[in-house]
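What follows is a single structure, written as structure tokens, with notes after it.
All protein chains of the complex are present and in place, except for one that has been dropped.
So that you can tell them apart, the chains are marked A, B, C, D, E and F in the order they are listed, and the count of residues begins at 1 in each.
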């Protein structure tokens, strides 16, 4: 069911918290069974600093939480 | 049996302690065999700071303990 | 054999040391093959601070040692 | 689908963020199912210091994010 | 062969060094294929402090070295 | 394909960056599917200090990057 909810949020904005403390906010384009993800129009926040990254491929095992916006 | 108890607490409030030191408290909506979970109306506490997150998808391998409320 | 000893201590008090430095002491209600556990009447100790948690579901891979009381 | 996007970016420039804090930027020559990768003309950045590494073979489990350029 | 040597040391004293820096010394009562172990009459040493723990069930993946006494 | 490139660099000099921050530079003699490797005439660099190690067997899961020389 956690993977189903990701399906419902495809093409919507999600905010990801990563194990290295960064947060990524972007449009969820796709994902696989390992929760590897593709985001578009991604903004990274690290220690309060915001950086535009555009398209990002993310390895799922670095994700802690996913918050749909 | 630990997964059974989660089933009995679906739609109830749980408090999760994560490996990164955060706690999440919210309504348990669903989970899978990896203890990936969906929470609703989630509040995150980090270093005493509380933040409303709403719906959260959580990767199970970041969970340390689950306390049903 | 380590899982057998857990079976013999079901419904008895156990003290768990976790990787994050916390100790949990409570009644062992159940466990599975991954050493995921359910404790009842659990007390958590962190840096000398004691907190009553009640029922706790614990992911097995966070456990270092289990001491039956 | 995350692996598909890598296929579309073969022979293009990608920027990788690694778990040890380094970033690598280079031409993606190949990858396998574990996201092990080969980069060419790679530049490493660590704490603001840039170093030319040329060809790099990278173990996939060290990758956090991949940003196609 | 490393598991065979453990078999020969069953009911003998072993000293374990754990990943969290503790050492445990006790009588090896049993173990399984994951090197999960049961010790009896166990003494824990942490930062030079010794504590009697009695029976201990230990998850194998926390062990670094095992020294038969 | 990442394993193929290692095959082409057998008996050539490679520089490895490890997770513990050390770098090893030596002749690649062999490797297996886990990227366990054998190096010869190996020099280790740790915090700017260089040490001759000769033959080294290396567990693959400690490797971050491999740079053929």
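The criterion applied here is as follows: a contact is a pair of C-beta atoms (placed from the backbone, for glycine too) under 8 Å apart; a residue touches a chain by one contact, two chains touch by 3 or more.
Just so it is clear, the model here is predicted, and its values are computed rather than measured.
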item: Footprint left on chain F by the chain that the document does not show; value: 18, 20, 22, 24, 29-32, 36-38, 53-59, 61-62
item: For chain E, the residues touching the chain missing from this view; value: 1-3, 5-6, 19, 21, 35, 60-61, 63-68
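One rule holds in what follows: only the chains that are shown with their structure count from here on.
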item: For chain B paired with chain D, centre-to-centre distance based on mean C-alpha positions, whole Å; value: 34
item: Sites on chain E at which at least two other chains make contact; value: none
